[in-house]
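Quick one: the structure is below, and I'll ask about it shortly.
Just one protein chain is left out here, and the rest sit where they should.
As written, the chain order gives the labels A, B and C, with residue 1 at the start of each chain.
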């Protein structure tokens, strides 16, 4: 299994976590991105991710590799969903295990922050009003 | 159920996580402390926690409350084991959910850092050599 | 020269296509994007944040070559 994956199926968190278990590790940090029922004041009913998979997987693996090297953690992996999702589903999960906790927190934060900036993944929100809209990350717009 | 608990039984992570689910939250951060197979160069076979429960529960709840107020996260809870534990078991788990991720990371980190400093919980390591020793946190010794 | 252009997400919806092959004299992705805005007025209100050439992230002033595939990425908002 690859350290970074895209999947159209619900993420199995127990299987995911099992990949990071290591008896030499005392710390495990996990981040889940959940589908939220609102954004900027509007009620969200569903979420849709468009993923350009060839590049997303490659960049995702780069990010994981950078985190392993930069923070010296033992294991790191991540899975990102594609396609249509319901409320409360897990859209993305990042897990890091390491002997000590400080670097596990930092590596996990690094991976999700970089993923949000660098992965070619776009989010479309479907609102209660029947309207749907592609969501732009404001911070990214500043990078143009 | 209380936001901070001590238990002598294996922690059920799925039950724990379910308590933090919230459709208004887009971010979930979890920290697990695992029983590590080594410490300062020695092979560890088992771990034992001595907990002074009346104070540990009270201080644990204080820490959770502080995190909720300081970082404005939606939900936070933690469970700490007591008694004898085997390798790879979960010794402590902290979970935080919140609309956005930044405060979820910060609150989770705050809770585990404060827990390690303030909770009246002592760790005894049982080594391969047959020897067992109470582990002192060096940083805490500096506080004397 | 012939260039393949891929549009994603809001760009795909604004142009009504995910992929088109065009004849162009554009020297860089930057010039090419302006040309694409001319062909698809729906693109006018958007700016692309990132560009890739043949599945590698590229600079906006990179050189384009015959048969390159250029990917225009709207701003991302993952997670």
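In the analysis below, a residue touches a chain if its C-beta (ideal position, glycine included) is under 8 Å from a C-beta of that chain, and two chains touch if they have at least 3 such contacts.
Nothing here was measured: the structure is a model prediction, and the numbers come from that model.
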item: From B:8, B:54 or B:72, residue that would touch the chain that is not displayed; value: B:54
item: For chain B, residues in touch with the removed chain; value: 33, 49-50, 52, 54-55, 58-59, 80, 91-92, 112, 115-124, 134-137, 140-141, 143-144
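Quick note on the criterion: only the chains that are shown with their structure count from here on.
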item: Geometric centre distance via CA averages, chain B-chain A, whole Å; value: 24
item: Where chain C touches two or more other chains at once, by residue number; value: 79
item: Contacts with two or more other chains, residues of chain B listed in rising order; value: 26, 101
